[in-house]
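Input: a single structure, listed below in C-alpha cells.
Shown here: the complex without one of its protein chains, the others still in place.
We just call them A, B and C in the order they show up, numbering each chain from 1.
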Amino acid sequence: MSGLEVQADRAPRSRPFSRHRRPRAAETIAAVLALFLVLAAVLPDFLAPGDPLGIDPLGAFQSPNFTHAFGTDESGRDIYTRVVHGTQYSLVIGVAATAIGLSLGIVLGTLAGMLGRIVDFTVNRFLEVLFAFPGLLLALLFIVIFGPGVATATIAVGISTAPGYARIIRAQLISVRGKSFVEAATVLGRTRWQILLRHILPNTLAPLFVLATLGIGQAIVWAATLSYLGLGAEPPTAEWGAMLSAGRTYITSAWWMSFFPGLFIVLTAVSATVLGRSIDKRMRHA
Amino acid sequence: MNEAGLRAASTAVSAAVPAATVENLRVHFGTTRPSSPVVRGVSFTIAAGECLAIVGESGSGKSVTARSLLGLNGENAHVTADRLDLAGQNVLGLTDRAWRARRGKDLGLVMQDALVSLDPLRPIGREIADSLRLHTTLNAAARARRVLELLDAVGLPNPQLQVRKLSGQLSGGERQRALIAAAIAQNPPLLIADEPTTALDVTVQAQILNLLEQIAHQGTAVLLISHDLAVVSRIAQRIAVMHDGQIVETGPTTEVLGAPQHEQTQRMVSAVPAEKPRGSRLSPASRPSDSSRTAAVGPLAHGATSPIVLDARSLSKSFRRPDGTKHLAVDNVSLTLRRGTTLGIVGESGSGKTTTARLLLALIPPDRGEVTVCDKPWTTATQKSRRGLRASVGAIYQDALGSFDPRWNVADILTDALGNTPGRRSPQITAALSTLLDEVSLARSVLQRRPLELSGGQRQRVGIARALAARPAIVICDEPVSSLDVSVQAQVLDLLDDVQRDRGLSLIFISHDLGVVQHVSDQLAVMRGGRIVEQGPAEALFASPQHAYTARLLAAVPRL
Amino acid sequence: MAEPVSRHPATLRGRLRFARTLRRLAVRLAGAVFVLWAVATITFFAVRLIPGDPALAVLGGPGSQASPEALAAVSAAYGFDQSVFVQYLAQLGRLATGDLGRSYALNMEVGPLVLSQLGGTVLLAVLALILAWVLALALATWSTRGGTVAARVGSGLEIIAAALPHFWLATSLIVVFSIWIGVLPPISTGGVAGLVLPVLTLGIPLAGFLGQVMRESLLLALESPFVLSARARGESERGVRWIHAFRHASLPAISLSGWAFGSLISGAVVVETIFARPGLGRTLLNAVTLRDVPVVIGVVMVVAVAYIVMTLATDALSRVVDPRLRLS
Partner (left out) sequence: MPTPIRRVVATTAGIVALGLLITGCTATGSNEPVGEPRNGGTLTYASGDAEPSCLDPHVGGNFPQALISAQYLESLVSRNVDGQIIPWLAKSWEPSDNGLTWDFTLRDDVTFTDGTQFDAAAVQANIAHLQDPTTLSSTGYLALGKVTGTEAVSPTVVRFTLSEPDSALLESLSQPWLAIESPAALKRSQDENCAAPVGTGPFVVKSWVKQNAVTLVRNDDYDSPPTDAAHTGPAYLDTIIWRFIPDSASRYAALQSGEVDVIDNAQPDTIVQAAQSDSIEHLDSPRPGASNRIEFNSSKAPFNDVRVREAFIRSANVDDAVSSLFQGTATRSYSALSSVEATAVSDPSIFKFDPAAARKLLDDAGWNETDSDGYRIKDGVRLSVEFPVSTNQSIPAEQSVFEQIQATAKDTGFEVKLAPLDLSSWYAALASNDYDAVSAPYTKVGPDVLRILYHSDSIVPAPSGYFANLAQVNDPAVDELLTEAARTADADTRTSLYAEVQNRILDGFYILPLYDQQNHYLVRSDVVGMRTLPTVAVPTLYDAWLNR
C-alpha cells in the first residue's frame, strides 16, 4: 500500500484511543464514590464497625462531632454507621428495582418489537395505558395490595419503571432490526432465530447497561420516597429513605438526621448518572 | 433562468481588486497543546468573477481553508496568515461583530446538502430574507419582494409558491437553489461553494453547476471546494489541488487536468472512472503479483454466450405511503445476468434501483414477477430452501460500516461469513481467514479490529471479503463505492475487477454514478421512476443511447 | 382564467386536509377512550385486590364498630353483595355517563370532590413545568456559551437537580427559606408566596431532566450545518440561538414534558402532603390508605384524562414548533 493511500484513506484518528481517554475530575470523584458505596454495601463493618441498630438513649440527638461524624439520631444511634450499613439496602433496592423494571421492559419490548404488528399494537396500547398511570400510583396500589416493606417497595418501583424501559427497548429493537447488518445476516442465510439471538438482542441490550446505571439512581430516589410515605423499609432498618423520613420529624432541631441520608441518596444517584454517562460516551466512541 | 435578476444582484461588484487574497494561511486546532496544523501555509488569490476550485480528498484541509475566509473555524481554531484579505480589506484579527458585518455581505457560503444547511423548521423565504434583514434596512415588504427576485434569479420556478415551503418539501435541486439564493442575497463579491453538488443526482448537479457558472459570469468570484475533479472541471477556470494541508499544484484547469505534475494530482486524474475502458486499472498496482495481468486488459467473458445465472422477470413492488396512497417503487422490471459478466443498473434517486436490489436479494417479496437463481426458484422458494441457495448470492453494501454488527471484530465477521460460530478458532478457520484477507489485500492486523476502527476503504474490503467467503456465484453490489474518496474508489473498483476475474463472478452493480457504471459494466440497465427505460450492452448503450433520458443522463456526466 | 382553476384545487385540498384532520382526531379520540377504559378496568380490579371489606370503608374503616345490619345495608346499597363482574359493569356504566360515584369515606360525590382538588394540582404542575422550562433554558443557554467550565458546572447542576428526592428538597427549602431566612411560608397560604416553595420543589428536579435533554439537543443544533449557514450569513450568536437552535432544542423537551406531567402528579403526592396543599395527590394518597375505591378510580381517571390532554397539547405544540409534522 502506498503512502498516499494511507493519507487519503485513513482510519478514524482519535477514536480507537478514546476508550483510554483520561477521565475527567467529575468521573474520578464519581468512581471513587461508587467504590466507597460498593465497599460499604459489601463490607459495611470495615468502614463502620459499630452496630447500626445499637441504641444509646442518653446519647441521642448529638450534632456531628468527633465520635459521631454525622451525629446521632433520636435513639442515639450513630448516623454514620447507619448510613454506611444502609448502603446495601439502597443499592440492592436500586439494582433490584432496575433489574425488575428492565426485565419486564425487555419482555414487553421484545414482544412488541419482534412478534408482528398485532402484538406490537397490543403491547403499545398497554404501555400507553400504563403511562397514563402516575408511576407513584402504580407503586402505591401494589404496596397497598401486597403490604409495605423493602421487597414490595422494590418490586413496586420496578413495576412503575417498566413501561419507560419497555418503550425504549422497543424503539431500540426496531431500530436495530432495521439496521443493515441484520439484512446482511439474512443475505448470509441466517435464520430468524440466529439473527435475533446473535445480532438483534445483543445490540439492543448492550446500551441498556447505561440505561440501567442511570435508572439505579432514580430507583433509589423513588424507593426513598416510598419509605418517606411509610410504605418502604421498616424502621429502625438503616435504609436511607426510612432514615430520612424519621429525620424529617426532627428537622427543625436535628438537621443532620435527614441531611446525611439525603446527601447519600443524592450522591449515589449522581455518581450512578455520571458513571453511566461516561460509560455511554466511551461505548459510543469506541 | 432570469439573467436580469442575476445581473441586478451583481451590480456592486468591483472588478479591480481581487475578491480574496490568502498568503501563507495556517490553521491548527486544539486548546491546550498545539496539534499538528491542518492547513500548512496555503496561498491563493481569486479575482473578481473568477471561479477557483480547491480540490482534495477528505482530510486534505480544503474545507478548513474555506471556513478561514469566513472566520468560522470555531473557538478551538488558531488561524494565522501573512495576509488574509477579502475585497481588498484585511480580515485577520477581526472582532466577532466585525466578522458578522462581513459574512453574508462580503462573502456567501453554499454548503453540501441544503436539507440540513437550511433550517428545516423554517420556510426557505425566511431563511433567504434573514441575510437581508441582517445587512439592509429594507422593510419586510421590500425584503419579501427581493426574496422573490432572488428565487427567480436562481431559477426556482413559481417563487410565490415556494417561499413558504420548508426545505424538506423541496427537491434536492430546488433546495440547493434556495441555499444559493440565500448566499447571494447581498451580492457578495465572493461566493464559497463547499461541495455544492455532492449529494445531487447527476442531471441536477449539472444544472447547479450551470447556475454557479452563471453567477461567476455576473462578476461574483466563486471559490468551489470539491473532492471531484470531474465536477469542478466543468466550471472552474483554475484548480488548486490540496493534499495534506498544502496546495500541491495550482494552475488553469486545462493544464492541471491535461498534464498533472504532482503525484497526487496524477493519482486523482487517473482514478476518474468515466470513459476508462472496462477492465482497465484506475489505481496504481496494489498487488505487485498481479501487475503482470494488469496489462492484459479486456473483458473476461462476453455476455451473449455464457449461461444465465440470475433471471428476473416482470418484477413489481409497491409500498404504501404514510398517507395511505400506493407508491409503485418497481414497475415491471426484467433483468438477466450471465455468468462472469457485470450487469450495471444506473438511475437517479427514487428510480427504484435499491428496491430492485432488495428484490433480487429476496429480502422483500415482489408483488408480481419472479426471480430465479441458477434456474432454481429464488423469490418463490420457501424460506428454508432459499437459505440453502443463499450461499450462491452475496451482497456488498454502500454503507459498509452499517452492514457489520458493531460488536464484532473483523475476525468474527469473516468467521461468521465462513459459516462458523464467531469467536471459534481453528487452524482451518485461520487459514481460510488468511486466504480471504489476501484476496482483498488486507493485512492480518485488521482481524482484531472493529469496523469502526477501520478506514472507509478497509471497511469496504472487509465487506467484499465477507461477500466472497461463502464462495457465491453472484454478488449484488448496491452503490459499493459511493461514499469513498475517488482514489479509494479506484482501488475498490480495481479489487472488484480482480476478484471477478479470479473467481468468475457474476456481478450486479448498482450505482447512481454513470461514470463508475460505464467503467465496470458489460450490460447496462437504466432505471427511472421504477421502470427500466433502456437496457443492453454497455458499450453500445453509451455509444448511441436510444432513450432520451439515457442521453440526458450521459450528457450530464461530469468528465475531465 | 387562471384564478378559478387554481382556486378549485385549493378548496379541494382544504377539504382533504379537513378530512384528514377529522380522521386524525377520530383516531385520537378512540385511542383516548380505550386508554380511559383500560385505566378504569385496571384500577377497578387492582383496588379489588386490596384486602378488606369495602363496606367497612363506607362505615368508617375497620376500626368502626358497625353492626351486622349496617354492614348488610351498605353492601346492598353499594352492590358489594353482587358478583365482581356485575359491579364492574355497573362501574363502567356509571363512568360512561360521567358519574364517578360516591366516596366511601368522605360523605360526598367523587365528581365534585375531584374537581375541587383538580385546580390546585394542575396549577402546581403547570407552574412547575413552566419553572422547569425557564430554569432548564437558562442553564442550557448559560452553560453552552460560557466555555468548558460553564458546560461542566451546568451539566453537574442538572445531574444533581435531577437526583434530588422531592421530599428532601421540600424539607431543605422549608428549613432555609421558612425557618432560617423566614421569607416564604412553609405551607400553602392561598396566595402567591405559598406557591413558591412547592413549585420550586417540583420544578427543580424536573429542570434537571429537561436541562439535560435540552442542552444535548442545543449542542447538537449548534453544531448543525444550518447554524453554520446562518452564521455565514452574518447571523449573530443571539440570532443563531433564538431563531434557529432553541427551536430545535425545544422539540425533545416538549415531548418530554408530556411524560413529565405524569411524574409531576407523582411528585404532587409528596409536595401536597408536605406543604399542606389541597390537591389530587393528597386525595389519592388518602383514598388509597382508606380503601376508598371510587375516589381512587376517580382520581386515576382524571389524571388519565389530564395525561391524555397533556399529550395532545404537547403534540399540538410540537406541530407548531416543527412544521414538518404538519406535512406528513
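By our rule, a residue touches a chain if its C-beta (ideal position, glycine included) is under 8 Å from a C-beta of that chain, and two chains touch if they have at least 3 such contacts.
Just so it is clear, the structure is predicted and the values come from calculations on it, not from any experiment.
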Where the missing chain makes contact, among the chains that are shown: A, C
Residue, one of C:90, C:106 or C:150, that touches the chain absent here: C:106
Subunit C residues touching the omitted chain (full complex): 51-53, 56-57, 59-71, 73, 103, 105-108, 113, 116-117, 171, 174-175, 178-179, 182, 185-189, 272-279, 282-283, 286, 289-291
Residues of subunit A (touch criterion as defined above) contacting the omitted chain: 53-55, 57-58, 60-61, 74-76, 144, 147-148, 230, 234-236, 246, 248-254
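The criterion applied here is as follows: only the chains that are shown with their structure count from here on.
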Inter-centroid spacing, subunit B versus subunit A (mean Cα positions, whole Å): 45
Centre distance in Å when subunit A and subunit C are each reduced to the mean of their C-alpha atoms: 24
Numbers and ranges of subunit A residues touching at least 2 other chains: none
Parts of subunit B lying in touch with subunit A, wherever the complex brings them together: 57-59, 243-244, 263-264, 267, 284, 286, 361, 363, 387-388, 390-391, 393-395, 397, 399, 402-407, 416-417, 422, 441, 449, 452-458, 466, 470, 484-485, 487-488, 491
Partner subunit A, residues of subunit C touching it in the complex: 31, 34-35, 38-39, 42-43, 46-47, 49-51, 152, 156, 159-160, 162-168, 171-172, 174-175, 179, 259, 262-263, 265-267, 269-270, 284-285, 288-289, 291, 296, 300, 303-304, 307-308
Footprint of subunit C on subunit A - complex, ascending: 24, 26, 125-126, 128-129, 131-137, 140-141, 144-145, 164, 217-218, 221, 224-225, 228-229, 241, 244-245, 248, 251-252, 255, 258, 262, 265-266, 269-270, 273-274
